[in-house]
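Notes follow the structure.
Right, subunit A next:
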Amino acid sequence: MTNGWVDIKNTDMMLIMGGNPAENHPCGFKWAIEAKRNRNAKIISVDPRFTRTSAVADLFCQIRAGSDIAFLGGVINYAIENNRIAHEYLVNFTNAAFAVNNAFKLPGDTDGVFSGFDAGKFTYDRSTWNYAGPGAAVPAGAAPGALPPMPANVDYDLTLQNPNCVFQLLKKHYSRYTPEMVERITGIPKAQFLKAADTYTSIRKDGDMKQVGTVIYAVGWTHHSFGTQIIRTAAMLQLLLGNVGRAGGGVNALRGHSNIQGATDMAGLYDTLPGYLKVPTPADANFDAWMKRATPTSSQPAPWQSWNYYSNTSKFTVSLMKAFYGDAATKQNDWAFDYLPKVDRDYSWTYLWNDMYDGKVKGMLAFGMNGVAIGPDTNKNIDALKKAEWLVVGEIYPDETSEFWRSPRVLAQGDQNQIQTTVYRLPCAGFAEKDGSFSNSARWLLWKNTAVPLPGDCRLDHGIVAQIFLKVRELYNKEGGKFPDPILNLTWAYSEPQNPPLFEVLKEMNGKALADLEDPATKQQIKAGQQLPGFAWLKDDGTTSCGIWIYSGAYTEAGNQTARRDPSDPSGMGVHPGWGWSWPANRRVLYNRASCDVAGKPWDPSRKQVWWNEDSKKWVGNDVPDFKADSPPKDHMGPFIMNAEGVGRIFAPLSAFADGPFPEFYEPIESPLANLLHPERSTNPVVTKFKDTDDKFGTVKDFPIICTTFRLTEHYHYWTKNNPMNVQLVPEPFIEMAAEMADEMGIRGGEKVKVSSARGEYIAKAMVTKRIKSMLIDGKKTYQIGIPFHWGYRGIAEDEGKTARDLANQLTHTATDPNAHTPEFKGFLVKVEKV
Partner candidate 1 sequence: MSQETMRIQKMSAHAGAIPGEDTQRTYVVSKLIDTTTCIGCKACEVACMEWNDLPFGETVFDNTYQTMPETRWNYWNLILFNEHEREDGSLQWLMRKNQCMHCADPGCLAACPSDGAIIQYANGIVDFQQANCIGCGYCITGCPFNIPKFNPQTKRVYKCTLCADRVGEGLEPACIKACPTGCLHFGSKDDMKDLAEKRATQLRDHYNFPNAGVYDPAGVGGTGVMYILHDATKPELYGGLPKDPQIPLMVKLWKGPIKWLGNIAMIGGLIGLFIHYLRFGPKDREDQDIREQIALAQEKAAKAAKEKNEEEHP
Partner candidate 2 sequence: MSQPDLLLPHGRILRYHFHERLTHWVAAGSFIYLMLTGLAFWSPWLFWLALVFGGPQISRTLHPWAGLVFFFAVSYMYAMWSAQMYSTENDKEWWKNIEHYTKNEDDRMPPVGRYNPGQKLLFWGFVFCGLLLLASGVVLWFPEYIPWNLRLLRYAAVIVHPGAALLSIGLFMIHIYMSVFAERGAFGSVIRGDVSVEFAKRYHPIWYKEVVGDSTNPPK
């Protein structure tokens, strides 16, 4: 989230789309209700189904799953056409005025792809996706295929009239997303769409800048083969309306689990290092080459300034290497650059399972996840596990993954006895059985204490991992090996190596001084060995170590900041500066400089976050200013300090995204019709599909119904089918379908139906409801169904043989988003039959 949970109470307008927070985030949703109760805020709910969120929304639009970009693009078009935009914000705080390379072409002009598309390799040469200006040429001697840098000084036109400026390109691009086109693609009737667009953009009626709107989403947006671009569209809309950086605004991702934010922060993905640092690739010859590629250079109109905070990348990275390898990382050995694996290709989830399917991955440690159930195409994953030599599962319940040979299809095939995989199931600790911190969606780190002792033979997950590591290190010590250095030199300075205390891990993440340090400006001193107060102290000379730069400040000499529990909120704006600790630097709303006009005065005096204090010549406020504290407004430093441009990116240049600098609507991989904008280029052009036996894709001829998966308040993933209370609340799996569709098929509520995709089948009882309706997609009547995914073949009712033993992901396919690598769980094709 750019903002935070509590901050939602400050909003006037909520577009909740690709998420169902009332269902999945009921506790956080209180703030949406607060906004309604105290500010008369409105909620617009856009969803394939009328959800619990829709139940408290002021306007509901039923959208075809996967057509979100068409809707959002339509809203952008509406905002521009009706002048519902934040003009001053747009010109000064975004790249709207930046001129773009003349060679850049929009998909409207080039058959549905952006300029630079290689139709053979399904990739883009992104060199034209750049700003215009001096210095934007590929430097001599760069690696072949290297992208040019952004121009140091960007050409610009503050009147926004230049036909090649970002704003004009944006306008041109989305002028194709007319209300009529939106209706044909999304199935939302034109009048209803216009009502939604009018309601949302009404906050900028007549140029008013006081009101704020927020966009709230979750995995309903990420689970698509163009998920990242949906979020991009929302971000652009928010920039256009001047909603980013402001209390009650922003683009707010609601994370599905209590600590998913922490998992991403800590590099749960293969292509980042902790703190979103870029991983080295084989093309990076040494540490400096890596840093050169990873560190952006500032790029903005000549009279403006850009802080370009990522220019500090080497400080973050060297400190990280010192945290990893301690004294073994020295300037002489390139900060142990050679110890790091070099990422040569896509190692994301579906690729890992595919590698196991292909026999390349021999074993798996599965902790804190039920891999067979949560990934797409369950049957493929099970087939992959059949080929693995070993599987270690650490779980709190016997789950589907650790008993993958009991899946309905394996039972049907009867080849259980041929499976040779050795499975070790280790009882692990539940969240209440260990301490540690959660990083929530609002980027708040909140320490928790152990609530109950470990039952039986359970062990802490990280203790198990630590003991495996120590054993491996012992083997390397004894037997040597090809490259023992990264293992033998890994820092492991915990008071209890077998079970590292988590507060020590947090201290390590925060970072410490390795030598006596002094801030030249304030003369503040830090002794060697002391905890760092924040990432501003990080150095790239080896005198600091820090496990994740954005968490620096979480555990200082003052103690564990994440354990703070001061509920006071002096501003009344839900900042709660003494409650836990949020990254970065305990800042609650990111880019909050943008909450002020160019002169540094808050857009809305009743919601003052930060402001320029002319007397002290400093940015001050109720929140920690996300800005260079002493940069006066007249210097025109951009508020988006993490971008090299200093401004918000309506146009995302160069390598930012794999599939285009502007989001374009593409159909889901399995879709009932060809893309109405460009039928020949229907789906995301850079998405590729696996071609194994299990990777089958269906067409509308055989599978006419659109299917989406979802979650229920009453259940938590695949856990709570083991809890009698939750089982009582919702005892059985079901399939939500429109009453009209059920009537046509002669299905009554509670009767069993079979849903089949090209991959597999799913049988459950029908939930016949008015909350899903038929829709006209390009004039053709189309139905959608929804499947809550919480059941499987282990659980209270499952063990008693009372419910279907299918996993919903038997239906889903493995095509993923090219940027985030998230599979397309939502909006695939199925057929429905009465059993």
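Candidate entries met the following condition: all candidates are chains of the complex that A comes from, given by their letters.
We adopt the following convention: a residue touches a chain if its C-beta (ideal position, glycine included) is under 8 Å from a C-beta of that chain, and two chains touch if they have at least 3 such contacts; residues count from 1.
A quick note: this is a predicted structure, and the numbers were derived from the prediction, not measured.
Subunit A shares a touch in this complex with candidate 1, selected from 1 or 2.
Those residues of subunit A that touch candidate 1 in the complex are listed here as 22-23, 26-27, 29-30, 33-34, 36-37, 40, 50, 52-56, 58, 60, 713-714, 724-725, 728-732, 734, 749-750, 765-771.
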